[in-house]
Every structure is written in structure tokens, then in C-alpha cells.
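Complex shown without one protein chain; remaining protein chains in place.
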Amino acid sequence: MSLNFSRDALPLLLVAVGALCLPLLGNDYYLGVGFTLFGWVALAQSWTLVSGLAGYISLGHVVFAGIGGYLLVLTWGAVPIWLGAIVGAVGAGLFALLVGLPVMRVRGPYFVILTFGLAEFAKYVVINIESVLGKFSRLLLGGPALQDLYWVMAALALVGTFSVVVVRRLRLGAGLIAIREDETAAGTLGVPTMRFKLIAFALSALLPGLVGAMFVLRTGYFEPLQAFDPIISFTIVTMAIIGGSEDARGPVLGAIFLVLLSELLWSNFPQVYMVILGVLLIGFVLFAPNGVSGLLDRLASRSLQRPGVGLV
Amino acid sequence: MDILLSGQLLIAALIIGSIYGLVALGLNLIYGTMRLLNIAYGDLVMIGGYVGYWLFTLAAISPIIAMLVAGVLTGLLGAALYFGLFRRQLSGRQSIERIEANSLLIFFGISIIIQNVTALAFSATPRTYNALDSLVQIGEISITQSRMAALLVCLGLSIFIVFFLRLSPLGLSIRALIQNRTASQIVGIDVNRVQLFAFVTGFALAGLAGALIGVTEQISPFMGFPFTIVAFVVIILGGLGNLAGGLLAGMLLGIIETYGVALTSANLRSILIYGVFILVLVLRPEGLLQKRRMT
Amino acid sequence: MLKVNRISKSFGGIRALSNISFKVPERAIFGIMGANGAGKTTLFAVIAGNQLPTSGEVWLNERRLTGLAPHHVASAGVARTFQIVRPFRGLTVQENIRIAFSFGSGNRSEANQLSETDLLSFMGMERFANYLAGDLTLSQQKRLEMARALATAPQMLLLDEVMAGLTATEVQDLIEMIRKMRAELGITVMIIEHVMGALMTLSDQIMVLDHGQKIAEGTPSSIAQNPDVQSAYLGVA
Amino acid sequence: PSGAADVKIGYSIAKTGLFAPAAPSQINAYNLWAEQVNARGGLNIGGKEKRKIKLVQYDDQSSPGNAVRIYEKLITQDKVDLLLSPWGTPHHFAIASVVERHKFPMIGSTASSVQLRSMKPGNIWFTTAAIPDKLAAAMVGLLKNAGVKTVAILTNQLPFGQENKKFLMPALKAADIKVVVDSDYPPNIKDMTAILAKVKAARPDAILALAYPGDSILYMNKARELGLKAKFQYVMVGPAIGFWRGMFKNAASGIVTLGHWSPHGENARAQAFYAAYLEKFKEEPDYLDSVEAWVSTEILEQAVAKAGLDKDKLRKVISTSNFDTIIGRVQFDGVQNAVTPTGFLQIQDGNIHIVWPKSRATAKWQAKPGWK
Partner (left out) sequence: MQVLHGVDLTVQPSSITALVGGNGAGKTTTMRMLAGLLLPKSGTVMYQGKDITTWDAAKRVATGIALVPEGRLVFPDLSVEQNLRLGAISPSARPHTANRLEQVYSQFPRLRERRRQIAGTLSGGEQQMLALGRGLMSRPKILLLDEPSLGLAPMMVDQIFETISGLTSNGMTILLSEQNIGRALKMASQAYVIENGRISLDGEGWKLAAKPEVQRAYLGL
């Protein structure tokens, strides 16, 4: 099985080359943009594992980032920072395993809103824990420098992209796609549906756990309303849709497009940039209904036939 | 605790429940029928709020009239969006496959535009006004006129719409359209008309509810999101496209919000609401009232 | 090979299957007929693990299938097609088959070493390899169902009305193909069909269901002569 | 020399999102300041020259993470000369490490928490006196003065409310004031009937609603509906904002709230600010946010007049000098305002007066008249 350029190599290259080039621009601003960009790439790739491949659209993916961030905060001072971040990732993964069993039985739009509710539920549980602990917001002084955070986040983006490339090539990936297309048929063909869904859900929680920890380190501040902000979930989904394909390419293209676009807009049109952004989003759907990847494919117009999903 | 038995608490539960029910009803018409993820829905509520505010502040027009104006305005907006954007999206074979995803983007855009244009026009400063604020005394219960109006209008209107759609061919057409577009066309449903109806009614209900809500809460350009969320939670809880289920779910949330809080602690409000929501879905993966298929 | 013991299945008040027992020997072609709503598809669903029976058991060789999840039944070597087709619409024909290949029973017998392309040509579907399954006609989708089931390398194949919608000539081709499947791949077949001629020529043994009850079982000729079957099914008074 | 380039002063603020409703009070103050300074010929830079101010403003969408990026951009990309602060405690905390890393001094404004004392001093300072531990002590003083023996406490779950409660509880206990109802509630609460019915049944002398603007409206409506009669009713955040008082008019009479500024005192600067704000925006300034923001500009202006734009000099001047502001003299001890006493305001006949501490009071505290 060879590497498909546009599907696998392109996104990996984009992330790797981007990660190496951004620091050359030489100031904190670009590192900051890069940090954000790679954070979104990692989040969107993780989301793709369960929502893109298996078709279980999660609108509550922020919950894993929130949990990761919170565990980092709880272990702050008790264990080394990076270990705390790993604890965050593992915690997020375990949480996914724990709730996955009941939650992954719910389908379609019900699942979408259920995941949203789950994230809100977790948010308010954390708020109440914090309030019982007598901590209302946490200030974490003395975290790592931006440079370090940048490299870690770039690595996470690369790992996320790589994981989508790899999973798609595994039996796991084929099984997840089958589940997305028709879960009953998939089961009957021998796909262990529940197990695969759980694995995908747990896998898709790990990286966000780390990303959430990085977000906390970046601001040095933790507050549940911010850490579990549902806008983060919405943005992940938006990026994936804009990217437009459920392989590793979609999230990368979507994240680049949205991050660059809003970066350009807010710095050039600070007063009205949100309105412009709104107009562009609508225009985007009208003129590129299949996302950035669809647009690229059309430009390259490699095949006249509609391509399948490409399980190579 | 005698608080639990007080009429005051009951009426509070009914008011919240009926507002949730009405707001969700409108969204149900749009998401349920066409699978359009209208996350700008709460922003229509906000528009209704501003209409009420300005009509009262500038012309001393009562919220009862303003609510009709707001409904008409947002209804027209719905018609404009339908003809301008969605009719085409809903009729192409390719675009219908991605309709859920793409409608999310479109409405995300619309939401951003509505919020920010409002903020540019009226500033983000919150607004409030006092209309219909004299107290009505019913036995030991006292309640402001505005909340009384909200209760009567929301409950009355929701029940009316639910029954109307249950009994009329239009309602059956909507339910058919929810399940299968092609089959709906085959039996001769004028898909375009049904969709337009759903758009206009759904949007109008949001605006109308907004004018009522605006009397009791502060209005700001960014107040809409929580309403969007509540509406989605309610329609899923009640079963997608199931209008009566949505009304019931709205009431259920109203009751949890008041009685749940009275029994435990206000801190637990959201935990209770989302907890019940999650529990219901885990036990009944297709919502409270959905008949379950066994295959 | 397959042993079904006193299976019953009710949906609310409807008894779709009552006390059905039968055995299917290895390498048999076992036909099932019965009026609409007699419970045939439900029987398949119970065997394949898509539905739990209200009571009764299903055994494959020495293995109890009842209560197993569908994917376990699949890996035990039982594959089914769906009467109301469920192809992976967004994937190409080839991808549909590839998925079945990578899951399925896992233990491919010597005889059942068909490659993906072999399988496509065996089923006469090479031409459609790169079509999206959703773009196929209904009868092509039925054939895809079959190809996909076959790709799981089953010991036992449950075919639910795969001949519906075919012309007489196409039916004859398909009969040949099913015979070949048994001969070359050693597969045991259970087949539901309303196309009587096909069922009669194909089956070694036929079971007849009526309102969830088994009313007859025997060779095609004995079934054809059975008066109960004639009145319940063929409408011959 | 005239014709010198503008002084670029940058800041980020929540123009959209959760905190957007709070931002205009602060933005107005900044704009008014820039306008006034430019009308005076520009910002006095170290006594050597005057340069016009050009404000560079970005929207952080209410996200502290965005604020961090914006301040990095302002410093490293836009190369602004000076910084103003964003809105809100989380944003101040989030950008503290940025100004620290770039050694770029900034006067904070709308942030309050005991945790701000743990910030490294040197590049960030906070003007507010309304820090929860100080507030608790002052509140107990006011309550005793008002003859309160029992209180009901209702607390919003947001950090500021919680922190205030944390310090209030022991202080009340020490002062022998009994807490008869203690109820927390979440920021997105939609109905307070259950809580307030409990309060009504307990008949406390005082109700302390540690509320934010949104839920304070719920409180007011419901309290009125239920006819709560406590003589002392405190609504923490909200009443200092113009629209809030406009909404409740007479019903708001007697409500006590957080704040240590009033235009009614002797301070000439305060009166001038009040008049200019009212004139320009046709509404009263927010007694908290507009005021804190304005104070930060006053300090910045005076510091620049002494030190010029050199960061090291500026840092030194800010940490050591005395500033003359609309809340009186301000001097910093570490990161915090060491001078201004914590206070409370009360709405009386449509005006807001400082009623505590006595030393700065512009009117005496009065029992809340009934709900109109």
C-alpha cells in the first residue's frame, strides 16, 4: 500500500514544514499563531478519528481538553509539569472509555447533542468541585516558555495527523468507516462495532487532553468556564467541515484556512472582522460546498468520476 | 418543605417550561424537517428582544404588540433566507448530502453577522426596560404582568401549534418530510411550501418568544447562544421532530430548574438539567416520546 | 451444521416465530418459503444475531450462536444479506467488498481463497468496481449484498430474496452462481425466495413457514405436493 | 518637534462573546481619554514633547487565550509604545506573563482577586481597592453600622462571587452576624423563585446578593415579586451601571453595591470626568469599570509625563510615584493599590453615593424603602 500524496503525505508535510518555518519569522506573535494553529490541528484530527471516520459527530470535544487542563491544574506542583500534562491525557482517555459505553449507543443527532450535554455536565461538575475546594480560578505561575509550548503543540499536531493517516490504514479505520456508512451492516460483516467505537472515542480523547493542558499552560490561568467553553467544540467541527474531507487532509486544511482567515481579518479589520467572517463562511458554502479539499480536488480535477472514500 | 407546595414555585416552573417549549418548537420545525442545524436560532430570540425594547423605548408600544411585530420581522427574515440561501441547498442531490454540515456553517455565519451587526448598531451594552411590570395577585401568588403574559402566550401558542400540526395535513406532511424527502415528493407533498412554512413559522416563533423574554431579562447582542442550546437540548430530549415531545421536554426542564433547585441547591442546576438529559438519552436513545423501532 | 432449536420471537403482540426447529446439514442448500410476513427474515435476523429470540437456541456445529453479537456470529462463519438492502452507500463497490474481506470469519478455508478481484468477477461485478454503491440499481445492490457476504468467507450464507427484481434469464445465471458457490467454495446456503421455480430447482430441502409456524419441511417435490403449502402459499384451493 | 509620529497605545477587549456586554464601559473611558489628550495637543512624553495618541484595539472574543496572542502581537508585531489593559480578571492574569516576558509595563484596571497579589511585581499593577478580603472586612463594618444581625447570602458561582463569599463568611462569624440562608447559584440561572422563597421565609435583616449584572436582574425582579423586606439589600455588581438603574428606577432605591467612587464628593477630577462622560456618551459612566479604566489612563498619562516612553524608567516611576486620580491619590505597593480604601455605594433617590467608609462617604446609609 503506497502513500496517497494528497490524502496522507500532503497534510503531514504541511504540518511538518509549517512547524519548522514559523519560528523563522522570528517573533512571539508568529509563534503564538503557530501554537494556536497546531492546537486546532491536533484537536480537529482527534475529532476526525471518531466523528469523521465513524460518523459519530461529537459536539462536545472540548470536554477532553477541559479534563486534560483540569488534571494538569490538580497535579500542579505535585508532579513535574509535563507529567501533569500526560496525566491529563490519560485522564481524558479514561473518561472517554468510562462514558463511551452508554454514550456510544446513542446515534445521529441524538449523539451530537448528547456529547454537547456531556461536556456541559462535566464543566459544571468541575465548577462545583472547584467551589467545594474553595478554588475559584487558578493562577499557574512559572509555566514553560512559549517556545517550548510551541514545539510541543507542533508535535501534537503532527502526531494527530499521523494517527489519522495510520488509523485509516488499519482494520480499525475500515471498520469505523463501515460503522459510519451502516452500523447494522457493519456488525453483520464482522466489525466489532461497540469495541471499535469505544477505541476510537478513547483515542480521540488523548490528544485533546494534552492540548487542553497546553492551553492552560499558555495562559497560566484556569477557569472551568473558559476551559470547557463550548465554542471550542463548535470551532473544531467548523474547521473539519471547512476542511471538507474525513481523511487527515480535511482538519489540516480547515484549521489553516480558518486560523489564517480570522488572523488576517482581525488584524486588518478589527472593527468589522466578525461580520466579514460571517459573510465569508456563507460564501464559502455557496462556492465551495465540499470544503477546501473539495476545492483542491476540483482544481486538480484528477478524476471525472466521483471518488469513493479511498480506503487504500 | 412548604416551598415545594407553593403556587409561586409551580407558576415559575410553568413559565420557564413554556418559554423553553415555545423556543424549542420553532427550532424543531427547522431542524426536525430539514436537518438544518440552525445555531443562529438564539440570535432570532435576541432580535425579538431588541424589537420589543426599541418599540417600547421609542414609541411606548406594549410588548404584546411588539411580539407580533417581532414575529413578523423574524418570519420575513426566515422567508428571505429560505429563498436566498436554502431553497437551492435543499434541492440539489449533492448539496442535500452535506446539508447538515453546510447548514451549520451557514448559520454559524448568519449568527456571527446578526450578533455583530447588532453590536455595531446598538453597542454591546446590555439593555433592559420595564413594561407590564405591575404585579398581578392570584391568591397567594404574585407575579408581574410580563411574566404572566409570557406564560399565557407561550403555553397557548405552543399547544395550539402542536394540535394544529397534529390534526392538519400540513402536520402530517412535515412529519413525512422529516423522514424521507423523495418519498414525500412521490406522494405529492409540495416540499417547497412545507419548507417555507417551517422556515417562516420557526423563525417567527423565535422572534415572538424573544420579545416576551426581553421584558424579563437583559438584552444584549450576545444573549442568544444559551437559547440555542436550550432549544437543541429540548428537541432532542423530546425526540427530534416530535413537537408534543418537545413541549413536554421543555416543561420537564422547567420543573427540574425550579423544583430540582428547590430540593437540592441552585449550584446543581446545570448538573441536574444535563444529568437528566444524559440519563434520558442513555435509557431512551431516541428521546422521551419516540416510539422505538426494534430492528 | 446449523441446528435451530425451538426458536420463538415476538414483537409486542405479534408472534413472528413460534417454536421453530430444524437442521441444515453441511453443504446443503436449504430453502425457506412462506407468505409475506411469515417470519422468514426474522428467522435470519435471529440466526445472525441481529435480533435476540424470545426463546430457543441456535447452534452452529458445536457452537451456541444465541446471544452472540452479530460480529461474533460473523466470525463464527455465518454471513447474511439484507432483504431491504444496506450497502455502504458512500463507498465504492470495491471498498464495500474490501471491508467485508478484512473482517468476516477470519479463518478462510483452503477452498475459500478468492481474492477481491476474483470475487468481483465471480459475481460479475468488475464493471462496477469503482461505482459508489449508492448509485447502483436495486438489483445491483442486491448482488453487492451477496458479494459482500461472500467476502467474509462464510461457512454458511443466508440469502434473503436476492433474486427479486431479476428477469428470468438473470435468475438462471444466479442459480448457477449459487450452485458454483457450494461446489467450489463449500458453502452451506440458506435461501429465502418467492421466485418459486428458482427455489424448487436450487434447494435440497425446503422449509415452509406460515404465520410464524413451521408448516412443512421436505424435498422440493414433496413440498410442491403438500396440500397445506398449496393452500397457505400458492393459493391453490 | 511637531509632526512627530503618534504614540501607539494598544489593548485588547471583548467586543464579542460572553464578556462583550461589559466592555463598552471600559472602551468608552479609553476613547474619552484619548480624545481629551489629543484635544490638549497630545500625550506629554517626559515633559519634552507632545504626541497624539493612536489607540490600537483588537477583539479578544472574550477568550483569555486570544488576549495573550493579541498582546504578543501588539508588542512584537505592531510595536506599540504603550499598553492599556483588557477587561476582566482572567484576561489580566493571562497576559501577565506576556508583559513580564517582554518587560513591558502595563496598568491593570478591571481585575480583582486576592490572587493578583501573587503576581510578580514590576510590569503589572492593579488600581482597584475592591479585593475580596478587604471587601469582606469593609462589608462587616457597614453591616454592623446598619444594625444588621442576620443575613442571607446568595452567591454567583463565578470566581469573584465565590471569592467574596469565602472571605465574608468568617468575617461575619467573627462579628456575630448570623447567616440564615447561604445559597450558591450558577451564572446561567434562569429563575430564583426557589432560593428567594427560602430567603423570604427566613426574614433576614440583610440580603447580600453576590451577583453579576445578568442574574442581578433576576434577583431584582423576583425580590420585588415576592416582596422581600430586608432593610439592607446588597447587589454586588450591576447597580453601578447606568442601564441597570434605568431599568429599576425607584425600585432600586436603597440598593447597596460595590464601588469606591462617586461624582458627588469634593474631587474635582471626578466631577470633570463625570460631566465629560455624560456629555459624550449620554449616559452615566459605570461606577466600577469606566472608573477603573479611567484611573488606569490617568496613572499612565502621569507616569509617561515623568518618564517618557522608556520602559525601565516607566516601570520605576509607576512603582514609586504618587498619582492623582478620580478616586483620589493612588500609590502602589507591589502590584496593588495601597491607598484607596474599599468602599460601598448606595442608590438614593436616583443618585449614587459613597456610604462607606465613613471617611469618604458622600451620604449616610439608609434602610431600603419598600419596593415601589
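Structure notes:
We just call them A, B, C and D in the order they show up, numbering each chain from 1.
By our rule, contacts are C-beta pairs under 8 Å (C-beta built on N, C-alpha and C of every residue); 3 or more make two chains touch, one makes a residue touch a chain.
Computed from a predicted model, the values in this text were never measured in an experiment.
Within the full complex, the chain left out of the display is in contact with B, C.
The missing chain, though absent from the display, is touched by one residue of C:V73, C:V171, C:L202 or C:I223; that residue is C:V171.
Looking at B:I96, B:A176, B:L196 or B:L289, the residue that reaches the missing chain in the full complex is B:A176. Against the chain not shown here, chain B presents residues 169, 172-173, 175-176, 179-180, 182-192, 291, 293-295. The chain not shown here touches chain C at positions 11, 14, 33-38, 40-42, 83-85, 136-140, 160-161, 164-172, 194, 196, 233-235.
In the analysis below, only the chains that are shown with their structure count from here on.
Put simply, the C-alpha centre of chain B and that of chain C have 48 angstrom between them. One inter-chain figure worth recording: chain A and chain C are separated by 42 Å, centre to centre, where each centre is the mean of the chain's CA atoms.
In chain B, the residues that reach two or more other chains under the touch definition are 115-116, 267, 270. Annotation for chain C: residues 50 touch two or more other chains. Looking at the complex, you find that chain A touches chain D at residues 27-29, 32-33, 36, 124, 127-128, 131, 134, 136-137, 139, 141, 143, 145-146, 215, 218-221, 223, 225-226, 229, 231, 266-267, 270, 273-274.
By the touch criterion stated above, chain A contacts chain C in their complex at residues 171, 174-175, 177-178, 180-182, 184-194, 305-306, 308-311. Against chain B, in their complex, chain D makes its touches with residues 15-18, 20-21, 23-25, 157, 183-186, 188-195, 197-198, 201, 213-214, 217-218, 221, 224-227, 241, 243-244, 246-249.
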